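Removed from the display is one protein chain of the complex; every other protein chain stays in position.
Order of writing sets the labels: A and B. Residues in every chain begin at 1.
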Amino acid sequence: MQMAVTLLFWCLTATLLLGVLRRSLIWRSGRWAPVRWSGLLAAPKRYLVDLHHVVARDPFIARTHILVAGGAVASILLVALNYGLMLYVPVLDLAIRLAALAMLVGALLIWYRRWSPPARLSRGPWNRLPFSLAAFALGLLLLGILPIAAILLALLGGLELALGIGLNGPMKHAVAGLLHLAFHPRPERFTGRRSAALRPLDLTAADHGVTTPTDFRWNQLLGFDACVQCGKCEAACPAFAAGQPLNPKKLIQDLVVGMQGGTDAAYEGSPSPGLAVGAHHGGPHQPIIGGLIEAESLWSCTTCRACVEECPMLIEHVDAVIDLRRGRTLNTGDLPGKGQETLANLRETASPGGYDLATRYHWATDLNLPLAVPGRPVEVLLLAGESAFDLRAQGSLRSLVRLLRAAGVDFAILGSLEPDCGDTARRLGDEAGFQALAQRMIALLAPLSFQSIVTADPHVMHSLKNEYPALGGQYQVMHHSSFLAALTRDGRLRLGRSLEDRTITYHDPCYLGRYNGETEAPRALLGAIGLKVTEMARSRLSARCCGGGGGAPLSDIAGERRIPDMRMDDARATGAALVAVGCPNCRTMLEGVVGPRPEIVDISELLAQALEP
Amino acid sequence: MQDEPIRRRSARRPFTVTPDGRKRIILGQEGSGDPLMTAPQHGPATKPLRLAGPAKSAILAVVQSERGGLDDHARQVIAAAALLAEADCAVITVILGPLTEDAAEWGADRVILCEHETWSPDFALSLVKAAQKQFQPRHVLFPDRWTDDGDLGRRLAAGGSECAAGVVELRRDSLALRRPAGERARRPLAEIMLLAADIVDPALPFRGQGDIIAFDVPPPAPSPYQDLGSSTIPAAQLPLEEADFILAAGNGVADIPTFLALAEALGAAVGASRVAVDDGKFARNRQIGATGKTVSASVYMALGISGAIQHLQGIKACRHVIAINQDASAPIAKRADLTVVDDAQSIMLHLLRDLTDPGRNDPGELAVVKP
Partner (left out) sequence: MTLSVALLASVGRNPVSGQPRASRNDVVALELARGLADISLTVFHAGPGDRVALTDYLAYGAPGIVQLEGEVLPSLVAHLAGVDLILCGSRAETGEESGMLPYLVAERLGRPLVPQAIGVSLAEGQAEIEQFLPKGARRRVAVPLPAVVVVHPLAPVAPRYAHARKSLGRITKTTGVGTAAVTPDWPLETASALIVPLKAVRREAGHTRMLSAIASASKGGTILNEGDAADKARAILSYLRRHGLTGR
C-alpha cells in the first residue's frame, strides 16, 4: 500500500518535471533576458509577502488560497518526505491528513465561490478545479483508511496538479507563477519601489520590438503562463469598461496561445468587446497583430497600469502592449488615427502638436522668467511640457509660477530650447523618436546646473525621472504637487485658507499615482488650504484612468462609451462641484465631457488663490 | 475758445440702411429713411473702355473656364493683364473651354476660345504658341494652380522662355516669388508668369472690348495623350476635404433622413459637429472641427450648430457660411455670412420643398432685413 503511494508520488513528480521541461522549451524560444538565479531563493519571500499583498485585497480569496495552496504544498512536501523518501512514519501521516483537511476546506470554499462567480473569472477548466483539488485532498485524507479510493482520488487530483504545466492546464500557474516570481522582468518591484519605467531598446542591435511571440523575452513568456485568468485586470481596465476592443486578460491568453501555437477557441472568459472568440490563431513564429491580436485592441490601451496594479500574479501587461506597439511602429509604421501625424510632428518639430517651440513660453511673456544658462546654478528647472501650448493649462502654469515666486524659489526655464520629453513617442511605440528626443534633452541639460526639475505634467516627470537614467540622464525630478508640499513643510510657502466653499474631489493621475506612488502630496496641499477632499470610488492607486495616456486620444479607437465620461460619472456621484486635477492631460480629457458636470481645476490654481497676500 | 454758436445738426437727417441693418447718414447723400432701401452703388453704370484706339502691343492671359464661367482666380489673371497693359496694349485672353460670361468685365479685349472636347494639352499648347507668334505679347499670364491652365503655363515655360512661377505679389514693375519660411524673392517681370490666387483685385474701373475672335490653329499633330473620360464623384462619397458644398448637422438636428435628403437635393456633402458624431448620428469621418476634418468648401451650411471654437477652426477656410440656429447669439453667428434664426427642422423642410418642387414658390430677390 505504501509502495503504491510512493510509486504514485514519483510518477506524478516525474510527470510534473517532464511537464516543466516541456513548457520551459516554449519559454526558451523567447529572447535572452538578464535574470539572476538567486531569484529562486527569493521566490518564497516574494510569494508570501509581495504577492500576498495584492491577493490580500480580497480577504475571502486570500484566506481560501492560503488554505488550498498552503495545504497542497504542505501535504505534497510531507508526502515527498514520508512516501517519496519512503520514511513511512505515522506521525507524518497525521500531518499529511491535517494539511489535506485544510486543502479540502479551501477547495470547498473555491467551489462555493464558483457557484455564481463574478463575470471576470474564466469558466471552463477553471470550474473543474474545486473538484480535482478536493479529490486530491480527499485522497490524501483517506490514505490508510480507504486505500483504493484514496489512491484513485489522489491520482485524479494529482494528475490535475502534475499535468497542468505540461499540458497548459489551470494548475500550471503554480509552477509558472513561482518561477515568474523568481525571474520576474522587474525584480525591483520586490524592493518596495514602484517599477514603471519602460526599458529602452537597443536600436543599434536592430531590436525593433515584438512582432512574433518569440520576440518577447523568455521571462515575459513565463509571466504570461502565470496567468490564472482571474480577470482582475479586466475589471480594472478603463478601455474594457468603455467597450473598446481590449480585454487585458484576453490579451495575455492570446499571447499564451501564440507562444504554444493554436487558436483561441478554448478561451472561456470574457472576450475583447466586439471580437468573437475562436476567430484568432497564432504560432511562435507568426506575426501577432492581425492573426492573433487585432491592432485596435493594441491601440485601445491607455497605459494606465491598473491591470498591473491588480494582477495577483504580477504579470506586466503594459510592457507586453508597449513591446507589441514598438514592433508595429518601428517595423511597419502602421498607427491609427492621428498617431502617424503626431510622430512626424515629434520628429520634425519636437512637439506632438507640430507647434513652433519658440512659442512654448508665450504664456509667460509678461512674467520675465529667467532662462537657464550654463554657469549660473539655480534651485529648480521648470519644464512646461506640451501643455504650455494649451490655453487652459497655461492658467495652471501661471499659478505655479506665482507659487514658486511666493516661496522664493530660484528657478529658470529652457525657453524656446525646450523639446518635448518624448513620452508620447515612447507610448506609441516609436522608441527611435523617444531616444532622439531624450538625447536632445539630456544634451541640453548637461551644461546646466540645477538641484531639481519641477513640472506640472506627470508624464514629463515620469519620463525624466524614471526613463532618462537608462539613457544617461540622471536628475531629481518632482511633480509640482510634491515640490509644493515640500515647500509648505519647510515653511517656505505660506498658504492661507482657500475661499473656495464648494465641495471638491481629487482625480489621481495615473502617471503620478500608480506610476510613481504619489497620492498624498496633492491631498495634503488641499488640506493645507482647508479644502476637504471627498474621495471618488476608485481613488489613489486604484484610481480610474481619464483616458488621456498612452496616446489613446490620438489613436481614438471607438468603443461604446468614452473613458473620461465614466470618470466624470464617478465625480458626479460624489456630489462635488469641483474636480481638482494634477495633470494637463487629465484636465483636457475631463473637460471634454459634455453635459452638466463639475468644474475642473488644477491644484496649483487652487493653491495660488489661497496664497497669503 | 469758441464764441460762435455751435452749429447743431439735425438728428433726423435722412438716412439709408445698409444690408446688415445699420443706419447710415452719409454727407451729401439724400436718404429717404426707408429701411428697404439699400446703400446706392458707387460709380457710373457702364464703365469706360480701357483700350480706346488701335493696339501696338499685347499681353496674353490664358485661363480655363468652369461650365462656361470664370472663377475668381481666372478673373484675377485676366484683370492682372489689363492692369499691366499700357493704354495701347491689348489684352488677349485664351479661354480653355466654353465661355458664357462676358470676359470684357475683367478687362479682356480679344477672346480666343480653345474648345476641345477631350483633354489635349499639346493642342492647347500649340494654340497658345500660335497666339504668341501672332500677337507677340510682352507677357503671358497663367493662374498658378493644379489644373489645366496652370499645367499649360508650365508646359509653355519648359520650352525655354523666362518664367516666374509662384508669383505672390505683382506690381507694375516687379513681382515677388514665394519662398520658404514666409519670405519672398523680388524680381523684374518675366515673360511667362504664373500668378497665385488673390494677389490681384479684379474689380476694374474700366472694361475691355470683349471681342471673341476666330483663330485658326494649325491641324494638331498626332497626340500621345488619350482622354479616357471624366466623372464626378457624388458629393456624398466625396471626402469632406474636397467637397465644395457641405451641409453640416449639429445638436439641433433630430430628423436625420430629412437632413440627408436635403443634402442630396443641394448636391452637398454631409458633415457633422462633434456632438452629433458622439451621439452616434454620424460616422466619425464626417466630423468637422479641430479634432475632425478641416474643410475648405465654397459653401458651408450649418444646421443647429452652435459654433464652438473647435468647430469654427475646422471651417476657417470656408468662403460662405450659412448658419441656421434658434439662438441668434450662438458663436457661429459671428462667423456666418448669413444667420437664419429659426428651427432647423422647419427650415430643412421648406428648403427641401423649394428645391424639389421649384415651380411652387419663386424665390426672387430677398427683401432686406429690417433694422
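The rule is simple: a residue touches a chain if its C-beta (ideal position, glycine included) is under 8 Å from a C-beta of that chain, and two chains touch if they have at least 3 such contacts.
Worth saying up front: this structure is predicted, and the values here are computed from it rather than measured.
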- Would you indicate which residue among B:Ala130, B:Ile212, B:Leu260 or B:Val299 is in contact with the undisplayed chain? B:Val299
- Item | Of A:Glu188, A:Asp334 or A:Asp410, the one touching the omitted chain in the full complex | A:Asp334
- Taking the full complex into account, find the residue in B:Ala87, B:Ala185 or B:Ala254 that is in contact with the omitted chain. B:Ala185
- Please identify, in ascending order, the residues of subunit B that touch the omitted chain? 18-22, 24, 26-29, 39-43, 67, 69, 80, 83, 119, 146-147, 151, 154-155, 157-159, 163, 165-166, 168-172, 176-187, 198-201, 203-206, 224-235, 238, 241-245, 265-267, 298-299, 301, 320, 322, 324, 328, 333-334, 336-343, 346-347, 349-351, 353-355, 361, 363-366, 369-370
- In the full complex, which residues of subunit A touch the absent chain? 203, 206, 208, 329-334, 340, 343-344, 347-350, 354-357, 430-433
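Here, only the chains that are shown with their structure count from here on.
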- List the centre-to-centre spacing of subunit A and subunit B in whole Å, with centres computed as mean CA coordinates. 56
- If you look only at subunit A, which of its residues touch subunit B in the complex? 556, 558, 562, 594
- Which of the residues in subunit B end up touching subunit A in this complex? 275, 278, 284
